[in-house]
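Structure first, commentary second.
A single protein chain has been removed from this complex, and every other one stays in its place.
And then chain A:
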């Protein structure tokens, strides 16, 4: 089943994890892949844990990624990326927003937030590209651009050209929120450059 690409996107309810996965799915569909996408457990809309599984290939059967088989882990929040590290396959790549979202249980002093989740992931032997997507988005004027920054960062780690993903991002905003197209283009590029990618031609 090696022709299937497995992408696990994780984060916290309200961050736009589902939308980002949806856009990745749209990119894969535009290339005529068979695609399945599922969310896993948790009352995700209320600040809980969100994971979205995306699988595409010639034929996709189960929608779920088996632990240890994700090619790519896209972590919208650093502790969540650490939580789902075991989903990565040996040699897989993690793209992590180093920003933190601290839940009430930690605020109440009932649990600790891990010291440095990214360092911990690296110590486990994982390949991690970490960058502060939250700050990049805020600097571009809107914290909500964070998921486009994340998508930009993963654009060079997909089995298809980065251009295809960027088109999917812009197509979505082009129809729903045309005034945000330019901001999203910038956010996408900023994400790519944050992990060392070259600028795409406009």
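The working rule: contacts are C-beta pairs under 8 Å (C-beta built on N, C-alpha and C of every residue); 3 or more make two chains touch, one makes a residue touch a chain; residues count from 1.
The rule is short, and it goes like this: contacts and distances are computed from a predicted model.
J.: Not counting the visible chains, the remaining one has a UniProt entry; which protein name from "Indolepyruvate oxidoreductase subunit IorA", "Stage II sporulation protein M", "Acyl CoA:acetate/3-ketoacid CoA transferase alpha subunit" or "Glycine betaine/proline transport system substrate-binding protein" does it give?
T.: "Indolepyruvate oxidoreductase subunit IorA"
J.: For the chain that's not shown, point to the residue among A:20, A:35 or A:154 touching it.
T.: Residue touching the chain left out of view: A:35.
J.: Which parts of chain A are in contact with the chain that was left out?
T.: Chain A touches the missing chain through residues 1, 12-13, 22, 25-26, 29, 34-39, 41-49, 60-64, 66-68, 79-80, 82-83, 85-90, 102-114, 117, 120, 124-126, 143.
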